[in-house]
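Complex shown without one protein chain; remaining protein chains in place.
For subunit A:
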Amino acid sequence: MTQSASGMFRTGIRKFASAPLSAQLGTIVIAIYVLTALFAPVLAPYGEAEIVGSQFQTWSSSFWLGTDNLGRDMFTRLIYGARNTIGIAILTTCLSFSIGIAAGLAAATLGKWLDQALSRLVDVLMAIPQLIFALLLLSMFGTSIPSLIAVIAFLDSTRVFRLTRALSINVAVTDYVEAARLRGEGLLWIMKNEILPNIIPVLIAEFGLRFCFVFLLISGLSFLGLGIQPPTADWGSMVRDSAALITYGDVTPLLPAGAIVMLTVAVNLVVDWFLHTASGLKED
């Protein structure tokens, strides 16, 4: 519990060294993405929305990956896209997990009518196709970034709720939770100290998976024009904006799509490994 920062760093290194090659590869890819996102202004040769040339220029020494439909540098926008898309996706996933875990824990520990009410509400929400529902809500609330985050987090939290509730119910019936109740502990304390530590490994693994879905959903919405709005760069709308080029045999539109694919695969590789070790922990 009271491990020092350097100790945690060392265990991190050791864990990384003992991980399978696929997970190491995934970790490296994710690290590159994160660094790109953090240092975007330093890495990018031009400004994010700066029009630097004519439309649809080909790859050249001044524009490494050419320009888009408005004459903005493709490479610059690809780098800023990492920042915007990943940043929003992480925020959204965090929010969705906060809502889902809180509601799931409450449903599992308080039970009875609250559990019924929340579970049925989630059933109703999950019965409507997520993308259609998101489109509907976004056209109602407008397509600002806060409403984008709120809507996707809300819709995605239903999945987190289901998982948290299922995991917590298993833990809530154990003798050690009963012992805590007999001691007279409050429900919040029981949730935080007895239940949460036992379900967190699975939830972290799920976080990785859900992050991918959120990321894809945001990209998808942007491609449809309801996600991140121009001139903010993001990979989904970049695919849309330069999609016409593909008919001329130009691979440029595939680059943002490829960036999405690579990140998704990398996250999944790491999550697979994490889920494996997490389930191993539960066995002993």
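Here, a contact is a pair of C-beta atoms (placed from the backbone, for glycine too) under 8 Å apart; a residue touches a chain by one contact, two chains touch by 3 or more; residues count from 1.
In the analysis below, contacts and distances are computed from a predicted model.
> Out of "Transport permease protein", "ABC transporter ATP-binding protein", "NADH-ubiquinone oxidoreductase subunit 4L" or "Thiol reductant ABC exporter subunit CydD", which one is the UniProt protein name for the chain not included here?
Answer from the UniProt record of the missing subunit chain: "ABC transporter ATP-binding protein".
> May I ask you to list the residues on subunit A that touch the chain which is not drawn?
So the residues of subunit A touching the unseen chain are 1, 174-176, 178-179, 181-185, 193-194, 197-198, 284.
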